[in-house]
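FYI, not all chains are in this one, though none of them got moved.
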Amino acid sequence: MAGELNFSNEIFSNFAFYTCVVLLKLLFLGLLTTVKRITKGVFANPEDCKRFGDPDKLKPIFNDAGVERVRRNHLNDLENIPAFIFAGLLYVLTGPDPSTALWHFRVFAAARILHTLVYQLELQPWRAIMHVVCLTVTMSMLVQVLMVAKY
Amino acid sequence: MAGELNFSNEIFSNFAFYTCVVLLKLLFLGLLTTVKRITKGVFANPEDCKRFGDPDKLKPIFNDAGVERVRRNHLNDLENIPAFIFAGLLYVLTGPDPSTALWHFRVFAAARILHTLVYQLELQPWRAIMHVVCLTVTMSMLVQVLMVAKY
């Protein structure tokens, strides 16, 4: 059962749970962008201005600080979350120690959620620290996969 | 056979088919960007202007409305398609009802293709509706995975 993609494999089941958590966090940033755009009346497409915006502000705006902050946060997630999930899937298949694996997933998910929080609250060096924590977890799993994989 | 990543598992086979469809749609937007850039002579890198552009327009341009629209569309795909595929892969492994699963995949793929179409045709509120449909499918699969996964 070790190293199988099956919910009766505890490691895989934990991986699936934390993958869902970080994907929900990723999708949440899309919703936050929409909420910020509508409440501020800041849109990137003329048809959005017409449909959802104030009739007096009908031009796209590309430099609103609040909206751009959420967009940078979202892009940072895209740069890191898929890499974590791919690395994690391969890592599960190496049949790692269950407790070590669980802590990899837990630490990444917690650091990624805190990363979003401190990004929106404009807190440095916390954002940098959370970013390094996430990178370290992904790198650790990649190295462990490379030690098992043939080239 | 239920819940296995194997082409003789009908649910997985359907998932693989619709994954290919949405990935081809994603890659198509990359090609559309290239076509728009070359036909309009709008490039982001000086070396592209020199190699592919009009000798009279040798400066990068970052604010062409047509090119930027395709780029926003492409980024939106990156925000949603990998999340769907990850969620779908885990969902297949929960061993769902084949017909329910098939409709999840079909609705997402159809809504994502229509999303691109109405994005390029500048049609609102259709783009918002297609976006919500895609999000709902991904969320539905994530919730079903969370109900099976251990934490």
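The letters A and B name the chains in turn, as written, and every chain counts its residues from 1.
The rule we apply is simple: a contact is a pair of C-beta atoms (placed from the backbone, for glycine too) under 8 Å apart; a residue touches a chain by one contact, two chains touch by 3 or more.
Nothing here was measured: the structure is a model prediction, and the numbers come from that model.
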With 2 copies placed here, how many are in the full complex? 3
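Following the convention adopted for this analysis, only the chains that are shown with their structure count from here on.
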Subunit A on subunit B, rotation in degrees - Cα superposition, rounded to nearest 5: 120
How many Å are there between the centre of subunit A and the centre of subunit B, using C-alpha atoms for each centre? 17
Subunit B residues touching subunit A in their complex are 3, 5, 69, 72, 75, 78-80, 82-83, 86-87, 90, 93-94, 122-125, 127-128, 135, 138-139, 142, 145-146, 148-151
Spell out the residues on subunit A that touch subunit B in their complex, using ranges where they run on. 5-7, 10, 12-14, 16-20, 23-24, 26-27, 30, 44-48, 50-52, 74-75, 78, 82, 85
